[in-house]
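Dropping the structure in here first, questions after.
For this depiction, one protein chain was excluded, whereas all remaining protein chains were kept in their positions.
For clarity, chains are labelled A and B in written order, and residue numbers in each chain start from 1.
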Amino acid sequence: MKVALFIPCYVDQFYPNVAIATLELLENLGLDVSYPTSQTCCGQPMANSGFEHLAGGCNSLFVKNFSGFDYIVAPSGSCVLHITEHLHDDDQPELAKHIKETTYELTSFLTDVLKINTLNSSFPYKVGMHQSCHGQRGLKLSQMTELNAPDFSKPGQLLNLVKDIEVVELDRKDECCGFGGTFCVAEEAVSVKMGKDRVNDHAKHNVEYITGVDMSCLMHMEGILNRQQSPIKIIHIAEILNGVKA
Amino acid sequence: MNSRDQILAAVKANQPELTPLPQLDSFFKGQETALIEKFTQVLNGIGGKVIVVANTNEIISLLKENYSLDQIRVISPLASMQEIANNNIDNHNPHALENVELAILPAHFAVAENGACWLDESILLDRVLPFITQHLILIVNKVNVLPTMHHAYEKIGNEQYGYGAFIAGPSKTADIEQSLVLGAHGARSLWVFLV
Partner (left out) sequence: MKTLDHAERADIFNEDEKRVDWHDETLWWIRQKRDKSAHQIPEWEDLRETASAIKSNTLSNLHDYLLEFEKNALQNGVIIHWAADAKEHNEIVYRLLKEKGIDKMVKSKSMLTEECHLNEYLEHQGIEVIDSDLGERIVQLAKEPPSHIVLPCIHKKKEEIGELFHEHLGTPKGNADPQLLTEAARVHLRDTFLTRKAALTGVNFAVAETGEIVICTNEGNADMGAHLADIHIACMGIEKIIPKREHLSVFLRLLARSATGQPITTYSSHFAKPRDGKELHIILVDNGRTRQLGREEFRNSLKCIRCGACMNTCPVYRRSGGHSYHNAIAGPIGAILAPNLDMKQYADLPFASTLCGSCSNVCPVKIDIHDQLYKWRQVLVKEGYTTTAKQVAMKTMATTLSSPALYKLAGKAARTTLKYAPFMVNNKFNAWYLQRDMPKVPQSSFGEWYKINRKKNEQ
């Protein structure tokens, strides 16, 4: 199985450890993983700002970089959602279609494609799981509280395989953290207030770590936690699943 | 072109291709159990009160216990209630109902899922009566407690009323800081007698 690693641009630049954990996790599962080094960004920042028409260059580049793989895996729900909803290439529509259909967010790749049921990792901490909206409501990684439908959680299922971890139940299980791409600066006041409220919910339940599938949400909450000089740390789920070298 | 024709022309030009109407059949299934209990629980939960009685005499004695009937204006179209009420009203002057304290009305049927009772113009004496009265009493036959709104509209069918209403509980508001207050503009209390 040939797998391409798709690393969000801000993870590449600011959170290389998350990318390394993702890579190692997949490698340790015996997959042939490679990282197309000419990748940049999926184009979502432009598209969500109303400039989808400027994302053509990103689209072509994405198609060029990610052709010829069985699967494309990214440690991000948001970027994957953008690709699966909006990637198009007028010159190579078939290729683009194949890419859209084989691009997976990391946790759903592990549960739905690899169907793993053991993990060799331990994380002896109290952890709060942040449900990032694009992963949850967009990719349906877990059930949404608004719906009258059976409960499930792909990331939760994986965290259950980790030894010694304690995952807490939050008051508001799937409220948005307020990152929202350019929203986080264009609507600074509301974005920060949303982030503070999310962080407080975790703090109220005495978590030591906040984890999630999207580093963007975690980065936003980390910014707030650090400003508050909170002892709570953020950690991407890939790092927990891979076994953190503490 | 006048506005009517202009709007209709624009609608015609802009409406999409026809899509089918869905069927409602599936909503009728599996709803038939414990209707009186359900109705009672729901209506009590929204500020009303359900009392199951054997006959109208029981209703009259309960009302006598709870209201000083000789000191207030009580209106009812029901022959069985004429001992404590009268049906003497002037439909051309609904304002004259402003001093009605108690209205006792029959309802065609009740709905278990939401505690609502259906009344149409044929039985409510005056459209404003269930609203302008300070307190409202509805009387429903026990066999006429239907499971859901689907059953309710099936029962209404194509009845040609001038006016009809579902009434579920007393008038209420929570507009001030979401604090529930009964008795906004309509009846302050609602009792439903199931006979």
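The rule is simple: a residue touches a chain if its C-beta (ideal position, glycine included) is under 8 Å from a C-beta of that chain, and two chains touch if they have at least 3 such contacts.
Quick caveat: nothing in here was measured; it's all calculated off a predicted structure.
Asks: With respect to the chain omitted from the figure, which of B:Ala116, B:Ile137 or B:Val195 is a touching residue?
Replies: B:Ala116
Asks: Which of A:Thr84, A:Ser122, A:Gln157 or A:Thr182 sits in contact with the chain that's absent?
Replies: Residue touching the chain left out of view: A:Thr182.
Asks: Which of B:Ser3, B:Thr33, B:Asn55 or B:Gln71 sits in contact with the chain that's absent?
Replies: Touches the omitted chain: B:Ser3.
Asks: Which of these touches the unseen chain: B:Ile84, B:Leu105, B:Ile137 or B:Ala152?
Replies: Of all options in B:Ile84, B:Leu105, B:Ile137 or B:Ala152, contact with the hidden chain holds for B:Ala152.
Asks: In the complete complex, which positions of chain B touch the hidden chain?
Replies: These residues of chain B touch the chain that is not shown: 2-4, 6-8, 10-22, 24, 26-27, 42, 46, 91-92, 94-95, 98, 111, 113-116, 126-128, 131-132, 148-150, 152-154, 156, 158, 160-179, 181, 183-187.
Asks: May I ask you to list the residues on chain A that touch the chain which is not drawn?
Replies: These residues of chain A touch the chain that is not shown: 7, 9-17, 19-20, 23, 33-41, 43, 45-55, 57-58, 60-61, 133-134, 137-138, 144-149, 172, 174-176, 178-195, 197, 216, 219-220, 222-224, 226-227.
Operating definition for what follows: only the chains that are shown with their structure count from here on.
Asks: Rounded to the nearest whole Å, what is the centre-to-centre distance of chain A and chain B, using the mean of the C-alpha atoms as each centre?
Replies: Taking the mean C-alpha position of each chain, the two centres sit 52 Å apart.
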